[in-house]
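For this view, one protein chain was removed and the others were kept in their places.
Labels for the chains are A and B, by order of writing; each one numbers its residues from 1.
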Amino acid sequence: MTDEKKIFLDNCWYAAAWDYEVAEADNKLGRTICEKSIVFFKAESGVYTALDNRCCHRAAPLSVGRIEGNNIRCMYHGLVYNPDGKCIEVPGQETQVESLGVRSYPVVEKGHMLWIWMGDPALANPDDIHDYLPLSDPDNWCGFPRQSYLHYKANWLLVVDNLSDFSHIAFVHTNTVGGSEEYAYVSVPEELERLDDGFRLERWHYNSNVPPYHAKVIPENERTGKVDRRNLVEIRVPGLFFMETLFAPAGVDIKTQDIGQYRQYRNCQFMTPETRNTTHFFWNYLRNYDMDNPETTKSLQASLLEAFGEDKAIIEEQQKLLVKNTSFDPRFIKADKALAHFRRIWKKKLEEEEQKYPTKPTEESRHRIL
Amino acid sequence: MTDEKKIFLDNCWYAAAWDYEVAEADNKLGRTICEKSIVFFKAESGVYTALDNRCCHRAAPLSVGRIEGNNIRCMYHGLVYNPDGKCIEVPGQETQVESLGVRSYPVVEKGHMLWIWMGDPALANPDDIHDYLPLSDPDNWCGFPRQSYLHYKANWLLVVDNLSDFSHIAFVHTNTVGGSEEYAYVSVPEELERLDDGFRLERWHYNSNVPPYHAKVIPENERTGKVDRRNLVEIRVPGLFFMETLFAPAGVDIKTQDIGQYRQYRNCQFMTPETRNTTHFFWNYLRNYDMDNPETTKSLQASLLEAFGEDKAIIEEQQKLLVKNTSFDPRFIKADKALAHFRRIWKKKLEEEEQKYPTKPTEESRHRIL
Partner (left out) sequence: MTDEKKIFLDNCWYAAAWDYEVAEADNKLGRTICEKSIVFFKAESGVYTALDNRCCHRAAPLSVGRIEGNNIRCMYHGLVYNPDGKCIEVPGQETQVESLGVRSYPVVEKGHMLWIWMGDPALANPDDIHDYLPLSDPDNWCGFPRQSYLHYKANWLLVVDNLSDFSHIAFVHTNTVGGSEEYAYVSVPEELERLDDGFRLERWHYNSNVPPYHAKVIPENERTGKVDRRNLVEIRVPGLFFMETLFAPAGVDIKTQDIGQYRQYRNCQFMTPETRNTTHFFWNYLRNYDMDNPETTKSLQASLLEAFGEDKAIIEEQQKLLVKNTSFDPRFIKADKALAHFRRIWKKKLEEEEQKYPTKPTEESRHRIL
């Protein structure tokens, strides 16, 4: 699949895998990111490495290879690669060939997530990874560390679109995380903060009923009162979503209060292109209350999975229609402001990258016969 | 899937769905016709509407929307469309935008079938729909109103070909609706009436054995005698098949008799392109005798389904071979006269339509960013 035009940003950090996914895959996980097959492995020293998942010799997958110290051995003809991707052993051949090797990608673990840099390694700065503190703060935030991966048969931007306009929760999630169709009519984003690499927005739903997913996990006497619901949403390139949710009794001016006393959630959702038509979706949903109660965790997990299933159904249908109907021209409504900003800056970055770093083959062809 | 050349006629009525199919799908049915995804819905008033099955906003499918009076609401962000396809509500947005809307298609119910017009609405005349009286005449014709839909993995013209030459029943349907291989040798179409939009032909099989499907449902004493079997076939553009079948005792001159006394069948088969490679196939098989006997209905249904299964197996294999082998050049035999006429007039109509109504985008692109 060779493309004339760039379709993915290269010079940014992508969420690639939860650390537990690599651990459970025997410490070596083959996963496609931006249409490149990558092997992620954890060396005996604990260091993570990401290499092109095809041996330079005959394209056998390294993900079924064997970790040996910090290196990985291809289990077809036995070539060994070090973490830089350099081939350091060819069984039965004494002279090593300098040109043997595979591409190595910068990879960093942060907040239980492995982040990969698909572009120029010289530009990769781990400090640029959006740190999401609740993920590494089990004392204050309780979430569900496993089973928080979904696979979408849709372009990742359609998932970003979905999260950019919360009016959809009124219709898609009425009976799960939405709570009422009223949400789409009476709540509007109060502020849209346009950033160079994304946006932030704040949306209040005042004097509303408690939405079903929340009602299920709070004491009975809290379920019937009216609440003010605040969502602070932040989305960053290439497809990182962070949300703070707060429920306060209706009418309270939270600015004058210690908000630590209210029930709050922290939610991250990371959308990473597997291909142009499929997406890796990583997420967690954390809370600041009832921390030791596994029933609460279970209920929230079930509610969120149900809600994501509602999104997935509609988004995968969108994808099918858009693939068949490439000339579809979406019409804009007022609620698309954030979405339009995100797509604009993403596209700008893509064009800039295309100019600065035109794609070129990283390996020279030499003995081509295949 | 963008095509330079037209592959479907637009200005004609296509069989789209049995009325019971829409009813059973909660009154809103998403179905692809001629490679366009359409939503069919029945308003509370009983009126049918057909719209493009993708919201103009973000291409979400309207077929999972909600019928509200005569309108339908997209359940992604809540846009509401009237039967003309005009968007009459955007939740959270007071000013309506004139340009918001989807394409609406003429759709009419006749003989329990919904008929859709894919071309210029100004040319759509419901009187042009081929009325098939037996379908709406339960007093004189008994059929099976349900379960009469099949999906073909083949171009609809291959099914039309199949029905255009009944010599195939000798070899494909020997043990079901054919009865003998002799049929291909001794019976030939007596007359081929070439029409502007199809053909009619009459084919007699004199002094033949009773074919198995018929033998199963008639009294034992009739099964062994010889019969004269008459098939009157009519096929119309874009792919509508009607047949009258009559069995008379061998040797009777039916022209001098009241044919109402003989066992007769009426059969319609409607072939509608879903895509260039797949076909919606609607059918019914009605009789003029033994009307109250559900066992007869059941037996005929099983026989016909078995026979259609025999056709489907061979036609879907044809399709596979033709897709792989696009340079295949079919050779003509004498029996292809009707088939050749049909393909000729269909192609002529396609070319005329291409000249008169060159395909053009029905919606102007304005804010394209997707």
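Keep this in mind: a contact is a pair of C-beta atoms (placed from the backbone, for glycine too) under 8 Å apart; a residue touches a chain by one contact, two chains touch by 3 or more.
Source: prediction; values computed, not measured.
Chemist: Looking at A:20, A:76, A:206 or A:332, which residue reaches the missing chain?
Modeler: A:76
Chemist: Where the complex has a chain not shown, which of B:84, B:181 or B:196 is the residue touching it?
Modeler: Candidates B:84, B:181 or B:196; residue touching the omitted chain: B:181.
Chemist: Among A:57, A:200 or A:320, exactly one should touch the missing chain; which is it?
Modeler: A:57
Chemist: Who touches the missing chain here, B:165, B:228 or B:353?
Modeler: B:165
Chemist: Suppose we count only contacts with the excluded chain; which residues of subunit B make the list?
Modeler: 161, 165, 167-168, 170-172, 181, 184-185, 188, 313-314, 317-318, 321-322, 324-336, 340, 343-344, 347
Chemist: Kindly note down the residues of subunit A that lie in touch with the hidden chain.
Modeler: Interface residues of subunit A facing the absent chain: 1-2, 35, 37, 53-54, 56-61, 64, 73-79, 90-93, 97, 99-100, 361, 363-370.
Here is the rule we go by: only the chains that are shown with their structure count from here on.
Chemist: Between subunit A and subunit B, what distance separates the C-alpha centroids? Give it in angstrom.
Modeler: Roughly 46 Å separates the two chain centres.
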